[in-house]
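Step one of this worksheet: look at the structure below.
Every protein chain except one is present and positioned as in the full complex.
Chain naming follows the written order as A and B, and within any one chain the residues start at number 1.
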Amino acid sequence: MIDDTPALPPELLLRVERLTMRFGGLTAVNDVSFDVRRGEITALIGPNGAGKTTVFNCITGFYKPTVGRLTLASKEGPLLLERLRDHQISRKANVARTFQNIRLFGGMTALENLLVAQHAPLMKASGLTVLGVLGIGGFNKAERAAIEKAKVWLERIGLIDRADDPAADLPYGDQRRLEIARAMCTEPVLLCLDEPAAGLNPRESLELNALLRSIRDQDDTAVLLIEHDMSVVMEISDHVVVLDYGKKISDGAPLHVRNDPKVIAAYLGVEDEEVEKVESEIAVEATS
Amino acid sequence: MEYFLQQLINGVTLGSIYGLIAIGYTMVYGIIGMINFAHGDVFMVGSFMALIVFLALLALGVTFMPLALLIVLILAMALTSLYGWTVERIAYRPLRGSFRLAPLISAIGMSIFLQNMVQVAQGARVKPLPPVITGGYQFGAADGFVVNVSNVQVIIVVTTIALMVAFSLIVSKTPLGRAQRACEQDRKMAALLGVDVDRTISLTFVMGAALASVAGLMYLLYYGVIDFYIGFVAGVKAFTAAVLGGIGSLPGAMLGGLLIGLIETFWSAYFTVEYKDVAAFSILAIVLIFLPSGLLGRPEVEKV
Partner (left out) sequence: MADPHAGAGAPSVFAVAFKDAAFAALVALGLAAPMLGLVTVQTQSGIELEQHWGKVAIAVAIVFAGRLLLNLTLWRPGRKKSLGYVPPKVEARLARFAKYLAPLAILGAVVMPMLPFTERYAIDLGILVLTYVMLGWGLNIVVGLAGLLDLGYVAFYAVGAYSYALLAQYFGLSFWVCLPLAGILAAFWGVILGFPVLRLRGDYLAIVTLAFGEIIRIVLLNWYWFTGGPNGISGIPRPSFFGLDFDRGDDGFAATFGLTYSPLHRIVFLYYLILALALLTNVVTIRLRRLPIGRAWEALREDEIACRSLGINTVNTKLTAFALGAMFAGFAGSFFATRQGFISPESFVFMESALILAIVVLGGMGSQFGVAVAAVVMIGGFELFREFSDYRMITFGLVMVLIMIWRPRGLVSTRSPSVFLKEKKAISGSLVQEGHG
């Protein structure tokens, strides 16, 4: 049925169709479809256990979906992500990701972390290691370019002074930004962020918003993020998809989603106090 | 058919010995996630303890075999447990919570130490013990083939089953077993809930060593010779058995032990004796490639 890979409309980057993921008897994601448009920040929200991270793991190749089609408009034409193995997702489809519990290379420096992300082009430049060991070929030049690129990113995330410190030594917020920079060093067309604002203080949260906007506007990279922090979601996302119990319950602009009664009921729970609290939060953000 | 039955019985006997050693590996691995490389040598020490106690009893004039064997069993278990406890106390406890490879190297060091200590203390020559338990049963002599089941084999299999049942009960029913399972799940949480983690781990080593000493006694009775080097091969086989059955699982260790014993015996009987270990190791590799967590182990879920 999904042998042909039809091209997506030009404004679309990723189309998720009828995605279903079952683990044994448990259906973590049930028939979810949504689109990610170019040049936009799309937020995937929902209560705990709604299946957000599972959707992410399917998109980034860590899980094979039970059913469903994930079409990505890559430079070479449409690609079916569910057919690629995890490491090919980054290389062929140019989809990069971060993790809920930060997965940096803790014992390596910030700079090294960003160089590991440029593995594929550097590997090519080193003549698959053979020429590199012998010291011939253009590896040195390629490495200098890679370091330059890493420097640019370290500047952008404000960590240039800590380039030579091990990643595990950085404060939490810096680690979050470094992980984003590392993902960006793979030159992705789609950047998937798993709760990038978790554990950040308000100032760091603002910095993150600025960084994500600059990624959307300057780097020609669409962003798909999972977020719990409603202020972040309402502030920066162009498009919100809401999941609950593995199903999509709402999809649209932040304003539309915010006023969707289904979202308020399901996502915010039943307790009135809590609803009011969150509603006021949202309202504050919307007016500020 | 009789030949097959005979090999089956021999294989089950050998498998029982491997299984008893494998339990020690699997329990320690389950609770602190380390390969206790010295466990094979604890088994070897156990067989020496059994021999020494037995000879001491003979010298003291205890000649009533069932009584002598019972005393040997109890004393060998006690003395070998002391070795197990000391090994943990000296070589592993200081490294608790340390890097993964440090206890492994420490264990290899301990293994070298025990092996050579026994070699120096007891001499490098093999120690033969004349058959202590004789007799047995014979079945089906119809077409010239006879299936022999010796009394030693009966004792080995029966003791193994009895110990397996006893230890399964300990692990599933007693507070110690509960503490063990709690430490397996989450050592920090167990400590917060008032489980004495150090004591539980120590007792795990003691239990493993006690079972290994029983295996040592059986090895001595079955083969009639021991030397300071038997621990390595038996240890590697038993660890293979533990991994084959699914490391961390008690029934898995027993099943793995039986399988390794059977594979070895049948391979020797029908193919070549020389390559029996190759057969056992190859089966291990094949099983692991297709069933990465062993036969009865819980599959490891990769968390992203």
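The working rule: a contact is a pair of C-beta atoms (placed from the backbone, for glycine too) under 8 Å apart; a residue touches a chain by one contact, two chains touch by 3 or more.
On a predicted model such as this, the values are computed, not experimentally measured, just so you know.
**Q** Decide which residue listed in B:Phe48, B:Phe167, B:Phe205 or B:Trp267 touches the omitted chain of the complex.
**A** With B:Phe48, B:Phe167, B:Phe205 or B:Trp267 as choices, the missing chain is touched by B:Phe48.
**Q** Which is it among B:Leu82, B:Ile133, B:Leu176 or B:Ala191 that touches the chain not included here?
**A** B:Leu82
**Q** For chain B, enumerate the residues touching the unshown chain of the complex.
**A** 29, 35, 45, 48-49, 51-53, 55-56, 59, 79, 82-83, 86, 89-91, 94-95, 98-106, 108-123, 125, 127-130, 232, 236, 239-240, 243, 247, 272, 274-275, 277-278, 281-282, 284-285, 288-289, 292, 300, 302, 304
**Q** Please output the residues of chain A touching the missing chain, sorted low to high.
**A** 60-62, 86-91, 96-97, 99, 103-109, 111-112, 115-120, 122-123, 126, 129, 132-133, 135, 139, 143, 147, 151, 160, 163-166, 168-169, 182-183, 186
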